[in-house]
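Okay, structure first, notes after.
In this view, the complex is presented without one of its protein chains, the others remaining in place.
Let's look at chain A:
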Amino acid sequence: MNQPPVIEIKNVSYRYDRDNVLENIQLSVPKGAFLGLVGPNGSGKSTLLKLILGLLKVKEGEVFLFGTPQKSFKNWDRIGFVSQKANSFNTGFPATVYEVVASGLTKKLGLFRRPGSKEKQAIKAAVEAVGMEAFLTRNIGELSGGQQQRIFIARAIVSKPDILILDEPTVGVDSKNVESFYNMLAYLNQQMGITLLLVTHDIGIISDKVTHVACLNKYLHFHGSMQQFETLDEEDLSDLYGHGIHLLDHHHEHQGADV
């Protein structure tokens, strides 16, 4: 019980030039949680992720990773990251699923070492965990957006991180495959014990998968477990969230309050 939270953010504020993007954020991700971090575009979600990952420097407040202050944190291979696919990847690249997942071990293996039989097993296990074992020898470019995103998750978990951070992972995923995509994430969380931090602008569809919710829009408007979140009514949500919230899930008692 006394394990420190995987991620703990204390009094963090951040500004680009004069614009305040984040204001006094307190957030903790307990071990084993599946936290949905929700907020509209421009709410500071990506900035917060960059601060956690050390891609931006924390100037005000503190970030702790596994109980260690971020500044002295060294075990970055305990943290897996999956970005919005469209960012950086060239779909015409002639690489097989196996090769892409294997590239997730590059840092862990270190210079000059080549993957041995232990690593080969880890690669196969990671591909199985995301349900893509039938595609091992296919070229990554032949897969659909959702399948590619699963492969990127396999690449992130092949080095066996404790936490996986996902930034809007369903951007390129077909709407009819989104449900099974989140089921796969729930499997990683419940069966493999990986803590998940999922950034999205759409809480509706994940509401029956996540264990915790945080609503961000410059300020942190709500942070708590899913049970607490569900006791809030639509008006509370709109107030908390500033803009109103996209709540379109499978239980139709909530109606969408889109703005």
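Assume a residue touches a chain if its C-beta (ideal position, glycine included) is under 8 Å from a C-beta of that chain, and two chains touch if they have at least 3 such contacts; residues count from 1.
The rule is simple: contacts and distances are computed from a predicted model.
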Legend entry - Among "Nitrous oxide reductase apoprotein", "CbtA family protein", "Imidazole glycerol phosphate synthase subunit HisF" or "Zinc ABC transporter, inner membrane permease protein ZnuB", the UniProt name of the subunit that does not appear here: "Zinc ABC transporter, inner membrane permease protein ZnuB"
Legend entry - Selected residue (touches chain absent from view) among A:N41, A:S72, A:N90 or A:S175: A:N90
Legend entry - Options A:R15, A:K57, A:K71 or A:K107, residue touching the unrepresented chain: A:K107
Legend entry - chain A, residues in touch with the chain not shown (by the definition above): 53, 55, 76, 81, 83, 87-90, 92-96, 98-100, 102-103, 105-107, 109, 111-112, 114-115, 137-139
